[in-house]
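Here the complex is missing one protein chain, while the rest keep their positions.
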Amino acid sequence: MKLEENQIFNNYFKNLSDRERAVFEGGITMGALFHQFVGAPISSKNKEIMEKSIEESMKNQPCVEDIWVEILGAPKDKYVSLDGNMLIVKLKIKINNTTAILGLKYIKELDYPLMYVEEIL
Amino acid sequence: MKLEENQIFNNYFKNLSDRERAVFEGGITMGALFHQFVGAPISSKNKEIMEKSIEESMKNQPCVEDIWVEILGAPKDKYVSLDGNMLIVKLKIKINNTTAILGLKYIKELDYPLMYVEEIL
Amino acid sequence: MKLEENQIFNNYFKNLSDRERAVFEGGITMGALFHQFVGAPISSKNKEIMEKSIEESMKNQPCVEDIWVEILGAPKDKYVSLDGNMLIVKLKIKINNTTAILGLKYIKELDYPLMYVEEIL
Partner (left out) sequence: MKLEENQIFNNYFKNLSDRERAVFEGGITMGALFHQFVGAPISSKNKEIMEKSIEESMKNQPCVEDIWVEILGAPKDKYVSLDGNMLIVKLKIKINNTTAILGLKYIKELDYPLMYVEEIL
C-alpha cells in the first residue's frame, strides 16, 4: 500500500487503542480464514499445501505479522470437506509496538472451534 | 448455550477488557460474513432475501446484538457473483455494558471494502 | 440475458446433447451450492430463511428450473457451521425439451454427501 493510502486507512482507526486495533484485525483474519476455507476438499495428500496456502493467503491481510495453520485428521484413503473442528491456528498481529497472539482450536467441552486471544504484548 | 458452557467460554476472555472483547467479536463476525457469502449468485430477484439471510445467519454468532446488511448494485437482467465491494454492513456487538458499532463499506479512495469500528459506547 | 448474449452462450454448448448439457449445468449448481454455503452459521432460528435463500440464489444460475433445499439437524440452543451432511437438495434443470432431476443427500454407507442424477426426462 502507498503512503497516502496508508494514511486514509489509519484515519479510520484513530478511535482505537493499539491493543483494540490488534484484536479487531485478529478477529477479522480468524473469521475470514474459517469461512473462506471450511468446506474445501481435504485429504492427507493436500493437507500440507492447504495449510501453507491458507497461511500465505492470510498474510495478505492488514497487520498480519505471522500465522501458523495446522489441519488435524485429514484422512488417508478418502477425502472430506474441511471442518472447522479440524483447524488449529496461531496468529500474530502487530500494531506499532503492540503484538497480539490469537488462537483457534476445537474445545471439546464446548464442542466448538473457539477463536480467542492468547496474549497481548 | 447452557450456563456452565457459558462460563467455560467466558474464561477464555478474562484477559480482555469489554471494549477489546467487543471489537474482537465484531472483527470475527465481519470477516466471517464477508468470506462466507462473497461469490454467491446475486441479482435483484434474490437481493432482499440474501440480505436478510446473511443478517439472520450472523445473529447466531456470539455477542451479536443486531446487524444490518445491504447489497448494492444487484443487477436486474442478469446475475453476478456477490462482490465484497457491493456490501454495506452495520453491526452491533454487546459485551456487558459496552456496545461496539462496527461497519463495512467500500472506500473509493482505497478501492477496498473496509471493516472499521464506528464507535464504542 | 439478452438474445445476442444468449446466442454467444449457447454456441459454447453446441458439442453437447441436451441430456449432457442438463447434467453439466446440474453438476455446476450442486458444486456451487455446497461450497458456497457450507460453513455458514446455522441454528433452528435461521434454518428456514437459509434454505429459501440458497434456493433463490441458485435459481439465478443458468437453466435452473426449480430447486428445493432442506437443512437437517439445525440445533435449537446453539448454532453450528453448516455441514454438507446436513443438506438435502432436489434440483430441476431444463434444456429445451429435456429435464434432469438431480439430488444431493448424505449416504450413510459411504459417510458422504452424494450428488447424483435421479432421472432425465
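To keep things simple, chains are lettered A, B and C as they appear, and every chain counts its residues starting from 1.
Rule of thumb we're sticking to: contacts are C-beta pairs under 8 Å (C-beta built on N, C-alpha and C of every residue); 3 or more make two chains touch, one makes a residue touch a chain.
What you see is a predicted model, and the numbers here were worked out from it, not measured in a lab.
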Sole contact to the chain not displayed, among A:Ser17, A:Ser43, A:Asn85 or A:Thr98: A:Ser43
Sites on chain C contacted by the missing partner chain, in the whole complex: 5, 8-9, 12-13, 15-16, 19-20, 23-36, 107, 109-110, 114-117, 119-120
Sites on chain A contacted by the missing partner chain, in the whole complex: 1-2, 32, 36-37, 39-43, 45-46, 49-50, 52-53, 56-61, 77-79
Residues in chain B touching the chain absent from view: 34-35, 38-40, 81, 83-84, 113
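As a convention for this text, only the chains that are shown with their structure count from here on.
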Pairwise touch network: line, ring, star, complete, or other: complete
CA centroid of chain A to CA centroid of chain C, Å: 30
Chain A and chain B, separation of their C-alpha mean positions in angstrom: 17
Between chain B and chain C, centroid-to-centroid distance (C-alpha), Å: 26
Residues of chain B whose C-beta touches two or more other chains: 32, 36
